[in-house]
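Starting off with a structure, shown below.
Only one protein chain is missing from this complex, and each of the others stays in its spot.
Labels for the chains are A and B, by order of writing; each one numbers its residues from 1.
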Amino acid sequence: MSDPCFLGIDVGSISTNLVAIAPGGEVLCELYRRGDGHPIDSVQACLAQLQEEAPGLAVRGVCTTGSGRMLAGAVVGADVVKNEISAHARATLHLHPDVRTIFEIGGQDSKVTVVRDGAVVDFSMNLVCAAGTGSFLDSQARRLNITIEELSAGAMLSQNPTTIAGRCTVFAESDMIHKQQVGHAQPDILMGLCHALVRNYLANVCAGKELKSPIVFQGGVSANQGICRAFRESLGCDIIVPRHHMVMGAYGAALIASRTGVKNTRYRGEKAATHKVVTKGFTCADCPNHCEIIEIRDGEEVIGRTGGRCGKWDGNGGGPRPQVDPVPDLLEMGVPEP
Amino acid sequence: MFKRLFKNAPAWIGGAETPAPVALRIGIPRMFAYYIYPALWETFFKDLGMVPVVSGRSTMQTVRLGAQISETEHCLPNKLFDAHLAELVGQVDRVFVPRVLSTIKDHLSCPKFGPLPDAARAGIARDAVVLSVDIDETKTPLVETLHRLGRLLHTPRDRAAAAAEHGLSAMRAAHARMAAPLGRKGGPRFLLIGHPYVLHDDFLAGPVVQKLARMEAEVHRISFGDEAPAKSHILWSTSNKIFHKINSLAPGEYAGVIQLTVFNCGCDSMLIDTFRRAMKEKGVPYMHLMVDEHLSQSGMDTRIEAFLDSLAWAR
Partner (left out) sequence: MTQIAIPNIGNYTVALATAVESLGIKPWASTATTPEALKLGTEAAPESVCLPLKAHLGHFIAADRAGVEYALMVNSVGTCRLRYYRHMIEQILKDLGLKIRIFGLGFDGFKPPLVRHFDPGPITFLKPLFHAGEQIRAIDEMETLAWKTRPIELAHGETTRVMNKLLLELSRCRTLAESRAVRRTTASRFATIAVDRSKKPLKVGLVGEVSFLRDKCLNKNIEYLLGDQGIEVKNFFSLGEELRNIARIVLLNKNRGRELLDIADRYLQTTVGGHALDSVAHSIRCAELGYDGMVHLAPCGCMPEVGVRPILKRVSQDKDIPILELSFDEHTCDVGITTRLEAFADVLRERRRKRAAVGVS
């Protein structure tokens, strides 16, 4: 027998997550996988694991999200490719319809989404700096030679957190070393790091946004108890960490897939998990942008391309799109000699 | 009965005999215009019969507040300004945010000063009354601007004129005070250059001045009180003043020059290279220190010690 299901796949900077839901929205399977910089392999490993853990699912629709959504979409044959801000909001609204603020902190991106009356009205995302993101904690934990879980547990022991100044990883690190050398206790330093992240997040990402409770906190970093504590202490109100908090992006994507009304899914089925998919890059020289186009191939078949800025190379495996004439490149032209 | 009738009348119709109305409290943020025109505003407003309230000195708390409420990409002084402004909102009847467009004839101010009063009204001081006046010394001498400010506050002409006169003389005295050297008299002379609101702010310049003083140096700070600098390709007034000062340094006048710049300052980012070049031509030892929100005393100390050591070695 085969149960109908919808898949959501979130390919982020440091993890790849997959959620399978029944048409009603209940989660059948959730997978969280820390990636190692090979998004295609991670996606395929997730699909294989899904086969093992929940065999006999009939996929009716797939949606990919996250910064690697285009690539993942080509690999699995997605019906919808959605940005992660909307995907996260979809999942949160499903679980907590009364939510008014969503904090999402991932490995390299962090976002705040403002929701009013069940609709996203505003959002903001961190700039280039990694200050308010998970990678900040990762690098500090590495420096202290502890795991991120130990950091989380250690921070909860702190009685008197120290203040660690730091906009950037580099600045925070030097200040942290200084605090160590002055003789602060480890838990206090760990909690200080959590406060530093939260402070940076609130100052950089949430600047100018109206943060109203109920606040839901999700994303990879929401597993960290120290960060949750720091949020509660700085905001002076409770924050909700939802069920499936680690995979909310994928969950939201699955919900989007289930609601789009896909008739015939473009899901590539078993091929998606097993066929070897290779990528080939080339530079398009048709305009001065010189985009680096990545072609995704399954054997001889081109299943997708990413990287173009003008639409010429768009296409999610659904055959080639109409060709776009090149923009005049004045560098090449010059003046015809009289 | 007459007295009741004139209770709210301004002083010049004869309200002077009536019990003085509660004096207007005017908040002055301790940033930008406060340092560009030192002592002027307090004296002027006090002479008009108002109560000037200056925000507290910059501390780590001010910096934190600024980081929370201000625009992420603002320069550090602008974040501090927003924090100082926020401190005053609710405490005073008016906050004073002048629009400083030009402080020296034929020069311009930092472009961020232009929208400052409008930004205050739109954001931080939205629940307060913002008192503002355009200061454009290219078009209007400062004293006339003060007269206009007096008119805005419904004060009699001669009273405003007297207050302006008093304010300007207080400003000249303050400029002289601010240019006075700190630290140990007779020690090696160091010159600090930078924007006036950086050099005299407790958070931004405090650690550097203290460190130099502890190292028994005589610390001079560039004065913005003297006459206008010669025209150059630099149109920003404070930057041209600095450029002019560098160019007119006499050999051996100072043991070293330290330039204090602030994180995200647009003017500095564009001109620091010009300054460095000019110092190199002069052959004066020069160090550039950038202050950001996370200024730590230990980091500053290390750099200043190293700079002073390098001078000793060079000798």
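Rule of thumb we're sticking to: a contact is a pair of C-beta atoms (placed from the backbone, for glycine too) under 8 Å apart; a residue touches a chain by one contact, two chains touch by 3 or more.
Keep in mind that what you see is a predicted model, and the values were worked out from it rather than measured.
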Shown chains contacted by the missing chain are A, B
The listed residue (A:I14, A:L28, A:A54 or A:V120) that touches the chain absent from the view is A:V120
Where B:G49, B:G114 or B:G225 are the choices, the one touching the absent chain is B:G114
The one of B:A23, B:A230 or B:M270 in touch with the missing chain is B:M270
Missing-chain contact, candidates A:D10, A:E30, A:E84 or A:D298, resolves to A:E84
Against the hidden chain, chain B presents residues 71, 73-75, 99, 101, 108-112, 114-119, 122-124, 126, 134, 233-235, 264, 266-274, 277
Absent-chain interface residues of chain A come out as 67, 82-86, 109, 117, 119-123, 125, 127-128, 208, 287-290, 307, 309-312, 314, 321-331, 333-335
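Keep in mind that, in the parts below, only the chains that are shown with their structure count from here on.
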Chain A and chain B have mean C-alpha positions lying a whole-number Å distance apart equal to 45
So, in the complex, the side of chain B touching chain A is made of residues 64, 67-72, 292-294, 296, 298-299
Residue set of chain A touching chain B in the complex reads 127, 165-167, 171, 174-175, 178, 199, 202-204, 207-208
